[in-house]
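Removed: one protein chain of the complex. Kept in place: all other protein chains.
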Amino acid sequence: MCASGAGLHPPLIIYGRVSSVSAYIFLRWVANMEIELQHIHKRFGRVHANNDISLKLHGGRIIGVLGENGAGKSTLMKILSGYQPADSGSILIDGQKAGYHGPQAAIAAGVGMLQQDPLDVPAFTVLENFLYGQPASMTRRAARSDLAKISHEFGFHLDPETPAARISIGQRQQLEIVRLLTLGVRTLILDEPTTGISAQQKTILFDALQALARDQGMTVLLVSHKLEDVIALCDEVVVLRAGCLVGERAMPATKAELVRLMFGQDIAPQERSAGSLGEIVLKLDSLTIQDRRVRVETLSLDVREGEVIGLAGLDGSGQEALMRACVGLTPVVGGNVVLKDRDLTRRSYRERMRAGLAFSAAGRLEEGLVAGLTLTEHMALMDSERTMIDWPGVRDITRRQIERYNVRGRAEDRIEMLSGGNQQRWLMALLPEQPRVMILEQPTRGLDVDSARWVWQLLLDRRAHGTAIIFNSPDLDEIVTYSDRIIVFFAGRFHLIEDASTATVEVLGHLIGGNFEEAAR
Amino acid sequence: MTDNRTPLRILLLIAPIVLSLAITAILVLAVGKNPLEVMTAIWEGAFRNSNAVAGVVNFWIPLTFACLGLVITFTAGLWNIGVEGQMMLGAVFASWAARTLTLPSPVLLPLEIVLAMLGGAFWGFLVGFLRVRLGVNEIFGGVALNALANVLVIYLISGPWQPPEGGSAQSTPPFPAESLLPEISSEFPVSLLALFLIVIIVAAVFLALRGTRWGLNLKATGKNPRSALLLGVPTTQSALSAFVICGAIAGIGGAYRVLFTFDSLRPLPSGGIGFLALLVVLVVANRALLAPIVGFVFAAILAGSTRLRVVLQLDQSLAEVLQGFVVLLVLMANGLRGRILGGPGAESSIQPEPQAQPTVTTAAEATTHE
Partner (left out) sequence: MRKLFFVVLVVALAVSMALPAVAQDEFVFGMVLVGPQNDRGWSQAHYEAGQYVEANLPGARMLVFESLNPADAPETTLLQVATEMVDQGAKLIITSSDAFEEDTDVVAEAFPDVVFINSSGDNAFTGEAPANVGNTMGQMEWGKLIAGCAAGLTTETGSIGYLGPLINGETRRLAASAYLGARYCYENYKGGDPADLTFTVTWIGFWFNIPGVTLDPTAEVNTFFDNGADVAMSGIDTPEVMTVAGQRAGRGEAVHGVAYDYAAGCDVSPEICLGSPYFNWGPSYLDIVSRVKDGTYTQEWTWFGPDWADLNNPDTSGVGFVVGDGLSEENAQHLDDFIASLAAFAADHPDENGIPTAIALWEGPLALQDGTVLAAEGEVVKPIEKDNPLTIWYLPQLLEGMVGASE
């Protein structure tokens, strides 16, 4: 049963500002969509992912959907957008019972969703992906002009002929939004849209969402763990915990208030922490790296034991290239990677791992975890020495790690059964105990505030034993809080901040825009 | 998971078989024959007496070897169409030993089997090498190597290994008796050695896939090679080894064809059994223990249909239709099971799972390892 919420506020109905043009009012009146969820239940085996959720969603508003990892947010959103059927309960659209099955039908009914991971076809061009799902009568030409028009309206940058595989996650999102809008969607659901995108793209996205809600009367549902974003953007929030709806309130609210709503208690903000540095463990010697998107020239860096290096920059500016070059996933054009006097430049990924590097990718189910394997099987993969697998032993370790990382899932669950945040926790749980250097792409991607803190705690524990950490994050706060030194990237150029304690989010924000000269002055 | 859904599970297992029988019955009616007679003919053809059963078993044996090999490549996410060629190379290598070496049976037979495994493994390696080193899709590589294998067989039959009275491209001269696999009895002419090998290999494949790091590597590679690599799996090595091991096992199937079914090397000794095995593996996915069972049903339907054709003078394609429907409907039921029971197929409208149904495997693993 659901515990009674921290404070169940009656839904506050505030209609959006009324535009002066009467025709526009008419349009809004036609277009505003009222959605009501009634007693939605969804179970996965013994997990009650959505437990009797009833909600009214009004048009013209941006509604934040909050809750800890595994609370049931994605599940609820998938039900609303037709990706999953509810076990019971109903969805009313404008008072009518909507009995749609499947995302196409939901889109036809006016509800469209951006998945946590974009679902486009990588081999197709932007235009082809855009055409997908459009009426067959639409010509390429018309599509091209629609695409251009809407992109322009929101300040999106989409080249129709680029393959989807080549554009950034942020652009893939933009593409999906444009596509859904042309399909006539009136309710837009975004599940953690800001996890993979740059600050700049985030600004563009938020402007677009605001325009859609305020000016066009659309309903926007935003699932996010970034409370700053929620505060900046949302008109009201709903909070889930363990499958239940535990709170609803109108904004504004402070971060602390939201945290209390979500976790039922206060969580202290993270303190800046400094560790003691040891010997040089990783030496990057005038490294020149070339990947598909960027070229980084002659970067040299000495990383010491126990040091944390944060990499900042817009998506694809060179920080990923650097991290991947360290582990041998991106080719090095020149220079050397030396780990404790051992030159690893020509070594394979596996050899580098054996030499003491550890790596976790940001792609989760695409790259990092293997959908279809259980948590135990993932753990068994980490022990590459034995021929026969000692299943009971591995299971014990798995259980321990589940407990330690507070993963909502069982050892025998397949990884894709976990919520996004719990998958991330498992990715972290798989990291070896004492590598010399850990290289982490967005280590807290999709984690709620509390687990992000906890995961960092565990990472910093390792640092105390001499492990160095190199990580990146779109969250500048995170970089400022945990780094000893910071490298800021812009289009392959880089700028080293020797003492991270002097850096602020504002300064970093400025730097990632490429204003290195100013900073030098 | 013992819940009220167990009956549903069973229903989803039986329904496709019943349904495919029903559809076939309708087809039979459509061509103006009696469906009961058809089913009877197939049943009698397969199980009338020990000799008929032996006919089924003799088809089942090479089929099962091919299936067991394919279970491995399937686990690694590879479509090893080249299994036909791997069987043929097994047949060729075994034939070489049978024609060339004069040794007592107890030495010669194991040697033939080992050589057949080497031959199949070699051909499997080529497919794998093309795939992992040169980026040639294993389907294209496999098709090409199948054709090449048959060219080799026909060249040998009509060239160097032709019978003294001149090549007719039909077969080599019969191999000496001591090089052929002995039969259990004339009432039940089946090779005991082959049955024994099947038991061993079923167990070996099952255990290797479930209990070894190698098997887990294959599974991870099959599901997501990119992630597997990051988790420390040597993915190219895994794929290559899957082809080699599959080829070795399928090679035994090829050897069985020439050392038992025939007594000589014939054109296309694999006879498309590898392709049939692909169908079987489509149904059983990576469950090695199921492969012999499903393979047996297929073998019974097909071998039984020999009688169907003689007795009712019906086209054999009827049996193939029946079998096609079984495969199709079983696959559909698998998808449905995923949907209804909330397995991996639940969201298949978005991202179809490459795996037919890992549910059962994982569940089995979870319980047996406790």
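A and B label the chains in the order they appear, each numbered from 1.
Keep this in mind: a residue touches a chain if its C-beta (ideal position, glycine included) is under 8 Å from a C-beta of that chain, and two chains touch if they have at least 3 such contacts.
The model shown is predicted, which means the values in this text are computed figures rather than measured ones.
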Contacts of the hidden chain among displayed chains: B
Residue among B:23, B:311 or B:331 touching the omitted chain: B:311
Residue of B:150, B:212 or B:236 touching the missing chain in the full complex: B:150
Given B:8, B:132, B:297 or B:321, the one touching the chain that is not displayed: B:297
Hidden-chain contact residue, picked from the options B:105, B:137 or B:158: B:158
Residue touching the undisplayed chain, where the options are B:119, B:269 or B:292: B:269
Those residues of subunit B which, in the complete complex, touch the missing chain: 13-14, 17-18, 21, 36-37, 39-40, 42-45, 51-52, 55, 58-59, 147-148, 150-151, 154, 158, 165-171, 174, 261, 264, 266-273, 276, 297, 299, 302-303, 305-307, 309-311, 313, 316
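FYI, only the chains that are shown with their structure count from here on.
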Separation of subunit A from subunit B, taking each centre as the mean of its C-alpha atoms, in whole Å: 44
Subunit A residues touching subunit B - in the complex, by the definition given at the top: 44-45, 78, 83-84, 102-103, 115, 119, 329, 349-350, 353, 359-361, 363, 365-374, 377-378, 380-384, 386-389, 391-392, 395, 412, 414, 416, 430
In the complex with subunit A, residue positions of subunit B that touch it: 1, 211-214, 216-217, 219-220, 223-224, 226-234, 342, 344, 346-347, 349-351, 353, 355, 358, 362-363, 365-366, 369-370
